[in-house]
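The other protein chains are all here in position, but one chain of the complex has been omitted.
Now for chain A:
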Amino acid sequence: MENQNLNLLDRALGLDGPSEPWPLSGRVVLIEDCVETSGSFVLHQLVKRSLSPTSSNVIIFVAFANPFSHYDRILRKLGCNLVTQRDNKRFIFFDMLMLRCPDEGKSSEGGLVLLYEKILKTICGLPGDKKDYVTIMIDDISLVEVAANGGSDYVLDFLHYCHALTSEFDCSLITLNHEDIYSSMERPTLILQMEYLADILIKAEPLSTGLATDVHGQLTVLNKGTSHRLGRSGNKIHNFHYKVKENTVEYFYPGSRV
């Protein structure tokens, strides 16, 4: 990790320290975005960092939004070959684009229960050394709700079970959700509970002056402290601007361009 070029996001997430143990182990990360600014580039960045040669992470990627080819093309430009990683069993892709939980009665949760069992089975099926370094990524939660026909209780149950995995297996859970969907609701239970559960909250939103070609938006990273590091405590909020390019993402403090 020390050899790589670390950007502001890596530092905010605590990825600038030693790579063993993986700083995000056992932590829940929530990425929030909106229609104007998509937060998927953060997800791509985390995939790239997780699959770096110095770490031995395994990613279980549960995709509801885009097919494998989409992520493959993007990550290839970022310098990470997902096809090779998939063959090496470091990147496991679950294509959930067509998942639709059955309509009637209590089997509505059936689809999500099966999904959880599949994830659990995959983790248990990993060789011993890799079992400790699993990252579960879900893209994105609003589509999980649609797949569950609006049963946000079932989605919450599913998330709670996945959260239990973070303590059981020390894996990290990274999810993406669209915050502007819930901002107009009276009781946005789902997003509030997710924000409560999350150890790290990354929010991508446009600048107050709107969209621009030089600055695509701003990121706010809330890191709720960690028990791994001695001497570091409390919450830390980072705020910086970003510009997304094909090969990389530039992060810089407001007013300065690195």
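The definition used in the following text is that contacts are C-beta pairs under 8 Å (C-beta built on N, C-alpha and C of every residue); 3 or more make two chains touch, one makes a residue touch a chain; residues count from 1.
In the analysis below, contacts and distances are computed from a predicted model.
Taken from the listed names "Cytochrome c oxidase assembly factor 6 homolog", "Centromere protein X", "Elongator complex protein 4" or "Complex I intermediate-associated protein 30, mitochondrial", the protein name that UniProt assigns to the chain not shown is "Elongator complex protein 4". Within the whole complex, the absent chain has one touching residue among A:18, A:79, A:125 or A:150, and that is A:150.
Only one residue in the set A:74, A:165 or A:200 touches the chain that does not appear here, and it is A:74. Of the listed residues A:27, A:44, A:203 or A:241, the one in contact with the hidden chain in the full complex is A:44. Residue-wise, the contact with the chain that is not shown comes from A:245, picked out of A:160, A:224 or A:245.
Within the entire complex, the positions of chain A that touch the omitted partner chain are 35-38, 40-41, 44, 66-67, 69-70, 73-74, 77, 97-98, 100, 142-143, 146-147, 149-150, 178, 180-182, 184-185, 208-213, 216, 244-247.
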